[in-house]
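What follows is subunit A.
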Amino acid sequence: MSIEKIRRSPLTALALATITLALSIVIVSRGLGILPPKDLRELGRTIAVNCFNPWNRTLTSFSLNAVSAIIWDYRGIDTVFETAVLFAGIAGLSTLFKNVKGLTLGIGGGSTLIVRKSVKLVVLLTTIASISIAIHGHLTPGGGFQGGSVLAVITSLIVVAYSIETIHRLGISTKDIMRIRYTALLTIIFIAVIPTLYGLTTGIHAYFLQNMPKDDSPISMPTNFFNTPLGGSIFFLNLAEYIAVAASLSLVVLLFSMRSKELGLED
Partner candidate 1 sequence: MDMLIVAFTTTAIALIVNIVIATYGIFTDRSLLKKVISLLIFSDTLSVFAILIGFRIPKVVSSPSPPIHLDIPGTVKDIEEFLTRTVDPIPQAFIITAIVINLAIFSFLAGLLLQYYKHFGSLDVHVLEEEEVVDEVY
Partner candidate 2 sequence: MYIEVEEWSASIPVAVSLITLGNVVLFRVPIVGCVLRSLGFLSIALLIKGLDFFSETLLITSSIVGIALAFYTYAYSKTKYGGIGLVSLIDIFLLSMVMLFRAKIFIEFITFWLLTELIAFFLIAYDYIAKEDVNPLRASIKYLVFSMIPTDLSLFILLAMTGFEEAFVTPITSLELRITNPVILIIVLLGFFSKAAVIPLHFWLPDAHSVAPSPASALLSGIMVKMGVYGLYLVANQVIDEVLTATTIILFGGLTAIYGAIQASIQQDIKRLLAYSTTSETGILSIALGLYILSKDPIFITASALYSIAHALYKAFMFMDSGYIEIAIHTRNINELGFIYRLSAIQSTSVLMSITSYLGMPPSIGFVAKLILFTEISKYLSNSYAYPAALTILILKTIISIIYNTVYLKAHFGSKSLTTSPKPIPSREDKYLKTSCITVSVYSYIITLPLVILLMYSEPISTKFKALDILYPLILSLTAISLTLYLLIYIVIKYRGS
């Protein structure tokens, strides 16, 4: 039964009806608790208590942002894999367009002067904002991915306001972006294994992706930068993720804003 044959068959209707019914029953029978919930689930509560909790040093991650703490500490391996998925997506994309012919350097005038000048301003502001989002990921809403996406907006702004050739003229090629991205990925993996490597050299037991000291492992990443909480590895991982995401998304933007002839889609 291929996708085509399922089309408009009674089977599809039945399947859809079953899904509707099942989900409705789950909600009506309070399978997910009372909606809207009044209490936290116990696991969420544990994390909310411990994300910044100097009184419980073995469970905390010294991050004011509980979501960042989950992403990079409690469930760090998920995020490593998420970055791997992003890496795979971009790698797949570059596989698809591996015979990109390169830019046929055209005129590329871009928009009017007003737009261009204001974009210059916006670019500056956006860059600062994105860096701020990324490096304060453990303190305020935000994080590496959010910052990276904001930075990638700059690429699209430049492409729209100026032209894709401008990016090329700035000396940024897809290859450079790739190289940056791979470096960022390697950095993430490296940060993940630092405690283990350190533990191996000193003979102390340590975990992959370890951040704060644990019951059976005293190794700790830096908790404070002067008086600001650093969240240990969360800060560094956010930074690496920022670069990785920014590079990945910029690459996507650049690829998709190429002309179809340059992408090898037309002969």
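Selection rule, in plain terms: all candidates are chains of the complex that A comes from, given by their letters.
Going forward, contacts are C-beta pairs under 8 Å (C-beta built on N, C-alpha and C of every residue); 3 or more make two chains touch, one makes a residue touch a chain; residues count from 1.
For clarity, every value in this text was computed on a predicted model and none was experimentally measured.
Asker: Taking the stated C-beta criterion, I'd like to know which one of 1 or 2 contacts subunit A in the complex.
Answerer: 1
Asker: Applying the document's contact rule, which stretches of subunit A touch candidate 1 when the two form their complex?
Answerer: Listed in rising order, the residues of subunit A that touch candidate 1 are 3-4, 6-8, 12, 15-16, 19-20, 23-24, 27, 32, 35-41, 43-45, 47-49, 51-53, 55, 64-67, 69-71, 75, 78-79, 82-83, 85-90, 92-93, 96-97, 140-141, 143, 145, 229, 245, 248-249, 252, 255-256, 260, 263, 265-266.
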